[in-house]
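Read through the structure below, which is laid out as structure tokens, and then see the notes.
With one protein chain removed, the remaining protein chains of the complex are shown where they sit.
Moving on, here comes subunit A:
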Amino acid sequence: MNNIQLSYNIERRDFSRAGEASSNIKKALRQLGVNSATIRRVAVATYEAEMNIIIHSEGGTIGVTVDVDKIRIDAKDTGPGIENIEMAMKEGYSTATSEVRELGFGAGMGLPNMKRCADEFSIESSKGNPTKVSIIIYQ
């Protein structure tokens, strides 16, 4: 079987459509017959990736590759990059503005939640550069 690829553009600060890409990914996986525990992990990871791109970046993309034995998620943005990845990975640490926090975002749980859902997790970023997060979930 060939793998199946999905790709979504995410606009910066587009809160009105937030969650749309992850909802569409979830629907697609359900149609493909992926088991619900795996779908749940992919849904959480892609939702957090989508929100991170909307809240913190200049915009980006989320790609999902579905293979027989695994699902790969690639979230990429166009910057401005994370200054301190170690801090960003800590639960409760957030650089979100108070405005965003009032909406219930910016809990500092985004990257930790993504990592928790992943069997393999990698993040590449530095100040002034794009951020790239790759996740593999075995099914």
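Operating definition for what follows: contacts are C-beta pairs under 8 Å (C-beta built on N, C-alpha and C of every residue); 3 or more make two chains touch, one makes a residue touch a chain; residues count from 1.
Quick note on the criterion: contacts and distances are computed from a predicted model.
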{"item": "Omitted chain (choose from \"Cytochrome bc1 complex cytochrome b subunit\", \"ABC transporter permease\", \"AraC family transcriptional regulator\" or \"Lysine exporter LysO-like protein\") - UniProt protein name", "value": "\"AraC family transcriptional regulator\""}
{"item": "Hidden-chain contact residue, picked from the options A:12, A:70, A:116 or A:132", "value": "A:116"}
{"item": "Residues of subunit A (touch criterion as defined above) contacting the omitted chain", "value": "15-16, 18-20, 22-23, 26, 36, 40, 43-44, 47-48, 51, 103-105, 107-110, 113, 116"}
